[in-house]
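A single protein chain has been removed from this complex, and every other one stays in its place.
On to subunit A.
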Amino acid sequence: MAHTPRVSSVPAGTPTDISQGSRTRGGVGESTLRPDGTLKVTGAFAYSSDMWHEDMLWGHTLRSTVAHAEIRSIDIGEAVATPGVHAVLTYDDLPTACKNYGLEIRDTPVLAHGKVRHHGEPVALVCADHPETARRAAAKIKVDYAELPVITDEASATAPGAVLVHESRDDHHIAHVPHPNIVHRQPIVRGDAEAAAQRADVIVRGEYTFGMQDQAFLGPESGLAVPSEDGGVELYVATQWLHSDLRQIAPVLGLPEEKIRMTLSGVGGAFGGREDLSMQIHACLLALRSGKPVKMVYNRFESFFGHVHRHPAKLSYEHGATKDGKLTHMKCRIVLDGGAYASASPAVVGNASSLSVGPYAIEDVDIEALALYSNNPPCGAMRGFGAVQACFAYEAQMDKLAAKLDMDPVTFRQLNAMKRGTLLPTGQPCDSPAPVAELLRLVKARPMPPERQWLAAGGDGRTVDVRALPGGLSNTTHGEGVVRGVGYAVGLKNVGFSEGFDDYSTARVRMEVINGEPVATVHTAMAEVGQGGVTVHAQIARTELGVSQVTIQPADTRVGSAGSTSASRQTYVTGGAVKHSCEAVREELLELGRRKFGSYHPAWATAGLLLEGGKVVTDGGEVLAEVADVLEEEAIDIEREWRHRPTEAFDRRTGQGNGHVQYSFAAHRAVVEVDTELGLVKVIELACAQDVGKALNPLSVLGQIQGGTTQGLGIAVMEEIIVDPKTAKVRNPSFTDYLIPTILDTPAIPVDVLELADDHAPYGLRGVGEAPTLSSTPAVLAAIRNATGLELDRTPVRPEHLTGT
């Protein structure tokens, strides 16, 4: 099974060069096309799983087959003896005393030691000359497990005498949590919910369950580690934040950060699932041990164990309102299951609690959110980050209240919608436009999709096109038991990292003359995960520097941190850093111009000089010089960090504090048809309205909104990682059993975009990526409830919930 060199090869770990060709022009506000588009449609774009190196080996991970157990022994003898195997590593082979990693809390073992805490935890590593050899050798490793009782929910986590998932915690949350099996807990108390409840004419309560969702990015966890001559390692990998990875990798390898050179290779989607490390340290360990380049590529089965998921949640809510439809108070308790390791759980708790009221003005609230440690799969970041679960529950509550008050659900929401200046439960005022009522109005005002489209598609008014019916080509109905429903929802998401996190980004911008033309080069460590950041950076550089040629350098660790491609923050923060650095370059260029040409024309001394079309012009449009003449042989090269307004931590007891930077808002109207006989749902249309502050690239904005909407649709009707409650084993780690929406499941998604500038953000923009994921789930649920009259307090909705079987 030896591996012969391939016929031709992409040179080792060559990062894809996405220098802008002449086809991609356009500044801020234009629908400029992706600079990497041509490479991606021709197959020439190198994703992390495409990396290849002469002589490379293949790494494989052995994962635990049980959820909670002591490891009595590991026998690697047979695996080591397998021909073609170059290295087999267990916990004992880790090179330093640092054997754990983690985003905030270093509680995740690189390889299990003493104990495994969840199904699929990495136990040992193998590298061999063929991936199948590595897999077979790993299968020969004998691990002796002594199983322990599993903790799977709040009751088992906090039961008297419960086994502790982490027996010796020393993180900064332990002193503040009621039980060591609770990672973090955030109460928020504002006003007096008890007293306010006395004023309520109606009170509604609900218990909601939110299933475990998977990011299911298509590009598997993968990368290539190449040992370098200085004893360090080059790592080509798909990630959301190179510098965060580096910070976690270096201490485990015992190498200074400079000796680990990381380059982003093509990322096939992320959605939060690449915030934590997966194969990074493993590939480096194998490469350093074997002295050879090592490639690791998870298959889909392993991918389900290789990254954290969205927290499943139990949410208990109480809301009150007066007869005339004014919300009086809200009480809620949100229990998130963080699984075996902390990952981003503390921050998810912060979001879930502080955004638990949604986009509504309620003065009196009593909130508690917490995340458990359990033996379920670890959960962490996923698009919408804590706000998604809460939105599902508070929107169901809004519908219940409206129904009880006999009010229109949209009118009821509009009556209570937050506005600019409304205080959040944390006491923080919303100091930007908050067009909640308007977004609802927009989706409601859309014309409804025609009724009984399956008849129209049939042509003659009698024959039906079953493809347009629930069940589709399975031909399960001809429309007999099919009823239509309409539902609305709106959501509130914070943008960027909150709670006092130093959420900065770095950009390096260079301007020089090449072949007589000014050219800008932008270098950041921003992970392009598909969202289109590279497009926007070039647009910003063109706008700020008045050039048409912009080169985007591959993202790597030779430039300062860009922070994470998550929390809808990259266009704001790294976009802001690119703008900031471009401004510094422009200032320096103008200074150079003043020195060279200032004596020839008095306008050089005035403020308000611009760079446009390769020229220095006054704000009156008078051309002062060609940029090429100002620069000549010189190059201006500036690297700057950029920060948005600082935030602060929430008070541990009251939850008060200016914790967030910015908010984004989206609303949805869902139209569904349900076959009530078989419990099948077809979503007919999922209209969205969102305020994006300023659409830097309208085409990309639409793509983000439609993509986010579809992920919300997925959680509403099909997506769920099913964990056996008795064994804590994952039952459906495949695309056969974990369903994500196909093009047949996804309806038309018409979008209204508002652009109400946020004065505090670059160009007035608002983070876009996450908000649409919030409201699409509850809108679909509301529509199904509207169609069927059922309560439906869990997501995803399955046929048995609709038919009562």
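Just so it is clear, contacts are C-beta pairs under 8 Å (C-beta built on N, C-alpha and C of every residue); 3 or more make two chains touch, one makes a residue touch a chain; residues count from 1.
Note that in this section contacts and distances are computed from a predicted model.
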One chain is missing here; what is its name in UniProt, given the choices "Cytochrome o ubiquinol oxidase subunit I", "2Fe-2S iron-sulfur cluster binding domain-containing protein", "Transcriptional regulator with XRE-family HTH domain" or "ABC transporter permease"?
"2Fe-2S iron-sulfur cluster binding domain-containing protein"
Which listed residue, A:Arg467, A:Arg558 or A:Arg731, touches the chain dropped from view?
A:Arg467
What subunit A residues would touch the chain not displayed?
1-4, 6-10, 31, 33-34, 36-47, 49-50, 52, 130, 132, 215-220, 266-271, 297, 299-301, 457, 465, 467-468, 473, 529-532, 699-700, 702-703, 705-711, 734-736, 740, 742-744, 746, 748-749
